[in-house]
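The complex is shown incomplete by one protein chain, all other protein chains being positioned as in the whole.
Just so it is clear, A, B and C label the chains in written order, and each chain counts residues from 1 on its own.
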Amino acid sequence: MSQELDALYQEIILDHYKHPHHKGLRDPFEAEVHHVNPTCGDEVTLRVHMADAPDGVLRVEDVSYDSVGCSISQASASVLTDLVIGKPVDEAMAIHESFLTLMQGKGNVEPDEEVLEDAIAFAGVAKFPARVKCALLSWMAWKDATLSVVGPVETLEESK
Amino acid sequence: MSQELDALYQEIILDHYKHPHHKGLRDPFEAEVHHVNPTCGDEVTLRVHMADAPDGVLRVEDVSYDSVGCSISQASASVLTDLVIGKPVDEAMAIHESFLTLMQGKGNVEPDEEVLEDAIAFAGVAKFPARVKCALLSWMAWKDATLSVVGPVETLEESK
Amino acid sequence: MTHELTGLLPELEVLRKDFPILSRTLAGGQPLVYLDSANTSQKPQIVIDTMVDHLERHNANVARAMHQLGAESSEAFEGGRDKVAAFIGAPSRDEVIFTKNASEALNLVANTLAWATGDLAIGAGDEVVITEMEHHSNIVPWQLLTERKGATLRWFGLTDDGRLDLSNIDDLITERTKVVSLTWVSNMLGTINPVAEIARRAHEVGAIVVVDASQAAPQLPVDVVASGADLLAFTGHKVVGPTGIGVLWGRREVLDRLPPFLGGGEMIETVSMQRSTYAGIPHKFEAGTPPIVEAVGLGAAVDYLSHIGMENIHAHEQAITAYALEGLATVPGLTVLGPLDATQRGGAISFEIDGVHPHDVAQVLDSRGIAVRAGHHCAKPAHQRFGVQSSTRMSSYLYTTPAEIDALVDGLEYTRSYFKLS
Partner (left out) sequence: MTHELTGLLPELEVLRKDFPILSRTLAGGQPLVYLDSANTSQKPQIVIDTMVDHLERHNANVARAMHQLGAESSEAFEGGRDKVAAFIGAPSRDEVIFTKNASEALNLVANTLAWATGDLAIGAGDEVVITEMEHHSNIVPWQLLTERKGATLRWFGLTDDGRLDLSNIDDLITERTKVVSLTWVSNMLGTINPVAEIARRAHEVGAIVVVDASQAAPQLPVDVVASGADLLAFTGHKVVGPTGIGVLWGRREVLDRLPPFLGGGEMIETVSMQRSTYAGIPHKFEAGTPPIVEAVGLGAAVDYLSHIGMENIHAHEQAITAYALEGLATVPGLTVLGPLDATQRGGAISFEIDGVHPHDVAQVLDSRGIAVRAGHHCAKPAHQRFGVQSSTRMSSYLYTTPAEIDALVDGLEYTRSYFKLS
């Protein structure tokens, strides 16, 4: 039983939980959202700041957040920010997509470490249906906030 | 199986069904009520006429009715009128009471022929829970109409 | 002779063994002839066993419970939703809402419309259109709604052979119409209504279309999209599932615009003393602990029906109905209420017999083990339309045999002789 637990509570997850990255709400930001997990009450307030890089590509400049929740939801917010900050928005969305696929795969999806880095530690979470929502809370909030700025199709024009 | 049926459909009942007594709505009357069996749709409109006899006792002068329904409900209206017309209201209420007891007795109540006369033929109905309501439809209507005139306590004073 | 009927389900006697109650005997050792399936259907062993397994091994509350039993129970419960969604061709499982029965599903719509704002709001000058052949559960909610909101209730009439009278459709469905609500298959007359055609007209004027599929879901292949409905209701206990559960399907766009119905439990997003916000569909409309074991049973029920095939069940019903209409025609003084062409109707057949009240017919049949319904079948306006106060109704289902129809016809002959009509 401890084995199963260990598959869920990977060392990386517990590290991010105890020492979350990029936590706190910061300026500037273009959008702020508040998401709740209705079943358990976990909450996150999340801000996104994006800007055009000199190469004309829209990039994630900052993701800041304030949250209450379990180890899984806290660690996943921390991992999210590590993964998307500094990336072009398109690429960040692709990372989101692949995290979502991993989480919804019921443990049958092989994570791509190239893309997901620390987030592969969440592979074990996918086997615990009740916890998938925890892992996805901040990711869904980030997507929601980002789309509210760039619109469903990410074109530079719409993003301003 | 025909035996069981015969216990329900006594000859007396079928006679009253085919040749109902006192049927039709007549004047004068002090109250008219309309009762429905919600489950099957059987209906009765019933009028009561009461008056003080020379001895000062309030008597049932007439009960007239118009009804649609099954053999049991039709026959029981006919039998009711035979039993109560001409009786002091108090005595008619007592007859009502004893018919009610018979019907709700699930077939375990011995009917008193003295009091119930033809109505003892309904003893078999008490074994068919779904049909008890049919047998009681007009009886309940009569009680309702009568009480609306005489009030819950039947005293001569209140009845006027 | 009866073996020559085409369309019957193969190996009917084997299929009947799936339904334990069908081998029961009644008073006097009479075998049961159950011809009251439009009232409620009997349950196959697999539905009962699935419910028992859930109660004995997986019982827990859903959604809120994170432990292993909770996960198992949630999976079984939501699996029921998936199966129902597949059964009716719902574009999304989230559009399937569990209610307590079809009546609640219909009332949910009428009730939330009472509090709706914007486009869906209903008030003075607005009209709701229903039909004269509706079940009370698709009449009373609309009477209450229109009365309370000062709107007007209008009715499609019926033709003498028991079909909807569509001659004045353009008069009935107008710019003032906000809702058209009608039954797909009549539980009294058996009529199958041209739902898609009426929906088309309703959509032209911007009305929403509510379909009562309580009698359709058991008998016909249902495709909610093809039906043209915006909202569609049916009930678990008529599709070989348990009581205590019904289904409301609705197009997401419509459901999203309706305000919540009952409050509490998992229908919330967050609750504070100041205000509450609500979950998305389907949870928004599922306050409190849902019918868990019932959803599990209903899932098994629709799987059972799908396994046999709704097309095959429909063909069986048509064969039995045709055979029954033929048999009933031989009984002197018997008049069928509703269409006489079996290919155009469902399996409920209501009739009258001159000189014997429906209660008395049902009583005599019951003494021979034959279960039919007598009364107004919760369709008083339709009875009134045909000038009758009540009727006797036989209704078949996938387990009905031609021999049971023979027993009914014999029973009716006997009824006539018992009441000395022949």
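What we mean here is this: a residue touches a chain if its C-beta (ideal position, glycine included) is under 8 Å from a C-beta of that chain, and two chains touch if they have at least 3 such contacts.
Predicted model only: the values in this text are computed from it and were never measured.
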item	value
Visible chains that the absent chain touches, using the contact criterion stated earlier	A, B, C
From A:Asp42, A:Asp62 or A:Asp118, residue that would touch the chain that is not displayed	A:Asp42
Among A:Phe99, A:Phe128 or A:Trp142, residue touching the chain not depicted	A:Phe128
Candidates C:Gly250, C:Pro290, C:Gly338 or C:Pro402 - the one touching the absent chain	C:Pro290
Candidates C:Gly70, C:Gly190 or C:Gly299 - the one touching the absent chain	C:Gly70
Absent-chain contact - pick from C:Gly7, C:Pro194 or C:Pro381	C:Pro381
Hidden partner chain, residues of chain A it touches	1-2, 4-5, 8-9, 14, 39-43, 68-72, 74, 128, 131, 134
Missing-partner contacts on chain B, residue numbers	36, 38-41, 128-131
Residues from chain C at the interface with the omitted partner, ascending	20-21, 24, 26-27, 32, 34, 36, 39-40, 42-43, 47-48, 51-52, 55-61, 64-70, 99-104, 106-107, 110-111, 115, 132, 135-141, 143-144, 148, 155, 235, 237, 242-246, 260, 262-268, 270-273, 275-276, 287-294, 359, 362-363, 365-366, 369-375, 377-378, 380-381, 384
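Rule of thumb we're sticking to: only the chains that are shown with their structure count from here on.
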item	value
Whole-Å gap separating chain A and chain C, where each centre is the average of the chain's CA atoms	45
Centroid distance [mean C-alpha coordinates] between chain B and chain A, Å	77
Intercentroid distance (Cα basis), chain C paired with chain B, Å	38
Of all residues in chain B, the ones touching two or more other chains	none
Of all residues in chain C, the ones touching two or more other chains	none
